[in-house]
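Reviewing the structure listed below.
FYI, not all chains are in this one, though none of them got moved.
Per-chain numbering from 1; labels A, B and C assigned in written order.
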Amino acid sequence: MIIVLKKEADDAVARELLGQIEDFGLQPLHMPGVERTVLGALGDERILQKLHLQNHPMVESVRPVLSKYKLVSRELQPQDSHVQIGPVTIGGKGFTVIAGPCAVESFEQMLETAQKVKAEGAVMLRGGAFKPRTSPYSFQGLGLEGLEILKAVSRETGMPTVSELIDAKDLEAMVEHVSALQIGARNMQNFAMLKAVGETGHPVVLKRGMSATVEELLLAAEYIVSTGNANVVICERGIRTFETATRNTLDLNAVAFIKERSHLPVLVDPSHGTGIRSLVAPMAKAAVACGADGVMVEVHRDPAAALSDAAQSLAPEDFHALMAGLAPFVTAAGRNDLARAAR
Amino acid sequence: MIIVLKKEADDAVARELLGQIEDFGLQPLHMPGVERTVLGALGDERILQKLHLQNHPMVESVRPVLSKYKLVSRELQPQDSHVQIGPVTIGGKGFTVIAGPCAVESFEQMLETAQKVKAEGAVMLRGGAFKPRTSPYSFQGLGLEGLEILKAVSRETGMPTVSELIDAKDLEAMVEHVSALQIGARNMQNFAMLKAVGETGHPVVLKRGMSATVEELLLAAEYIVSTGNANVVICERGIRTFETATRNTLDLNAVAFIKERSHLPVLVDPSHGTGIRSLVAPMAKAAVACGADGVMVEVHRDPAAALSDAAQSLAPEDFHALMAGLAPFVTAAGRNDLARAAR
Amino acid sequence: MIIVLKKEADDAVARELLGQIEDFGLQPLHMPGVERTVLGALGDERILQKLHLQNHPMVESVRPVLSKYKLVSRELQPQDSHVQIGPVTIGGKGFTVIAGPCAVESFEQMLETAQKVKAEGAVMLRGGAFKPRTSPYSFQGLGLEGLEILKAVSRETGMPTVSELIDAKDLEAMVEHVSALQIGARNMQNFAMLKAVGETGHPVVLKRGMSATVEELLLAAEYIVSTGNANVVICERGIRTFETATRNTLDLNAVAFIKERSHLPVLVDPSHGTGIRSLVAPMAKAAVACGADGVMVEVHRDPAAALSDAAQSLAPEDFHALMAGLAPFVTAAGRNDLARAAR
């Protein structure tokens, strides 16, 4: 339930109402805004009706939240959220390009890649230290050593980093070494992990599960935000359909739909979303066109030698072409230009 | 099999080789180009190998066609096809906007809609006279009367028209009244219909089936082209997946993929592709960004009163906004501007 | 709308009410039963309400049909339909086994296969004369010659036949040569074809489209039945999903669901439903267990030499094993034993 206070309502009114909400066993939310204060009450809405909050002289309106997701919905917060990851803001006027290899392989590989993608306008570095692999016999990542490499390269280049968490026991080390935690597609409904990352307060990039509906994706985000951590960025990375020409089916409908319903920033991962190198650039352009706030792209200094995801990784020269081709679409979308983002 | 002739090869050489191909029971293809002539031979490639064409003094190279689709592939024809529908060229430098209601309801409705969308830059009119409806109890279209309305409105406005064929027995009437025949998603693998439209030589807009793979879609196009009718335009209109937030999942990966593998022009239908009015504009932008040659959009003068597809139809003012929003992306894609297309 | 008459209502009452229904522009249905007569009225139910039929002294109850499909629903007809195809009844106490090759290849091939499958308990013969093929370059069937072979083999063995219609222009020849018309998955929503087969009155085996929902499948059946042809048998043949280990995903949920909601008989095609020879027998057993009225199985005298669907065709000895394995499950399901069906 959303309670909009009158302009003249002061802080004491807000505290009084929040107390009442809590007394009824519901979760109170305080959202002070520039113009007026909005309160939220989460829980059984039938109980809330007994409070008759609409009769309070300082309450302007009371309305139910219609979607199953509440905290992440535009019903609760109409304006876009901005998520700060180190020096980078995702969700604002800029269009954020995150790049890097699938997996951290060595310090030299990461540093070289980071410098090259930074020179082209990427502002954040991606790379997996722990890799979720379908087969137990595939390369599983460098682990803690990978995290240390990410931290060192971040220090060297000034780029914040994002890396995937695959085991909650690594959470402390992850928070210490990387700027944002990625929840991968396979763990999107690992609710224990969602709560755990929520409690760290660290920024989270939440990838859509392979067969997760948009509603389930937003409810997964709600799990994190409901712990009090609002620094959540959604990432569309393709869904699993009958089509096998591409690795996944990138669902840009979902991007436009989520931007309409939720205030959270939305990224697109055209590398996993297509699985084919030559399709990464056109789909990155489509991403900015349909309203995404950024893209996350796999770039490897030598794709042929990559230990994983070789077919979808861009070489540095491919990434250069992608950024050049992307620029006019970023401008068409009314976003700050990429070069400015990179400064 | 593709046979590239040497620069100095003259027409007599081509005729000689085509005769040999035919003698072996294969289908010969003659593709004279500016620089050099390319020949094709369709059929069992094991037979072709017995011809030893690579030994002919005027043959530069012989190579197999690797994809299952041959005539529609870029292996056979690297440069983009242009399909001419009345005064409109699809597949060239321009970006083609086709608009109109789901169903033809009356002359006044069609004329008013046509004039409004034309004023905004649409160059072609869509509207169903025969409607494929899931239930036998739903509105089935005006039939022949609808075709006559389309023809009259086309004469009045100068806009060519496209309308769906749902029964081969209507083919003659359709060819007489509309500029292009649409094969709907439900008939994409109605092979008898594909051959029948092919034989008319009339332009065809071939929509992707709800669960058709890209390969099946291109093979359906191949059915039409193999009858000798090269005027085929592909249309991506969303596929059926587990996601129910949107009516279909618009597969823009497929657009980028087909543009890479086939020379045929590709349209996108963001109306059926999303089923939600507010998502039509962002997905139209994404379509031009990923390389589509045009969009086909449902516009109704009064969506609330539409006899079908009300939820996804744009009102004239929505269409105005869509065209204004689309223009910078058309420019970013290096296409001719929409206004010029409309002249 | 369904109108149940009182026990004492005679034929004159039924005629009177049917006349009223017709006068309102609706489609009347007369379903005289053993105990009492049931009338149906198809069309806009708001109009029907104006009739106030519930006030008629001879009317016991009036209730709307809630599902979108009406004629095929158990709301309209609670008891199972029996569809007669030559000497074979589908939908009754027996479990019907239909067998034969994917495509008719020669008279000898069909006759030998027919004799072998008949000896094992199959009561009906399948075989395609016209083949819907994804590629225009694949074997397209023997055509009319194939139909003549089917007719000759049917005369020789006494087995009725079923074969797929792929072009409405072949309808007359099909009706003359085969006992039942198959609508294939690709034409399930070819509404013109559905109406055309309906009007012949010939028995129809309607296969589920690859991505057709159960509701769409039942509405496709409704198209046929609404022309007045009630001889419709549904066939589940697998749907298209992300899974590639099997050719399709056989949806036996749909069989149990349809048997609950519709009175039409339901067959299962485990050959197309799995695409893998060794899985045909276990899935045939599962079909009888979940309530199907029969199975349709591909059998070829020499699968390795089959011109199509080789991987899923059973050799005669595989079919022998299938029938032996199936028998106890047919008994467990309380069906007449297969040997009796074969007599």
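Assume a residue touches a chain if its C-beta (ideal position, glycine included) is under 8 Å from a C-beta of that chain, and two chains touch if they have at least 3 such contacts.
Predicted, not measured: the structure shown is a model, and the values here were computed from it.
Chemist: Once every copy is counted, not just the 3 shown, what does the total come to?
Modeler: 4
We take it that only the chains that are shown with their structure count from here on.
Chemist: Report the most central chain, judged by the distance from each chain's C-alpha mean to the global C-alpha mean.
Modeler: Looking at where each chain's C-alpha mean falls, the closest to the middle is B.
Chemist: Centre to centre, by mean C-alpha position, how many angstrom separate subunit A and subunit B?
Modeler: Chain centroid spacing, subunit A to subunit B, equals 37 Å.
Chemist: Which subunit A residues touch at least two other chains?
Modeler: Answer for subunit A, listing residues that touch two or more other chains: 211, 241-242, 244.
Chemist: Help me check something: in the complex, which residues belonging to subunit A touch subunit C?
Modeler: 211, 240-242, 244
Chemist: What residues of subunit C sit close enough to touch subunit B in their complex?
Modeler: 42-43, 68-70, 132-137, 166-169, 186-187, 189-193, 209-211, 215-216, 219, 222-223, 226, 240
Chemist: Enumerate the contact residues on subunit B facing subunit A in the complex.
Modeler: For subunit B paired with subunit A, touching residues are 211, 213-215, 238-239, 241-246, 249-257, 259-260, 273-274, 276, 278-279, 282-283, 285-291, 328-329, 331-333.
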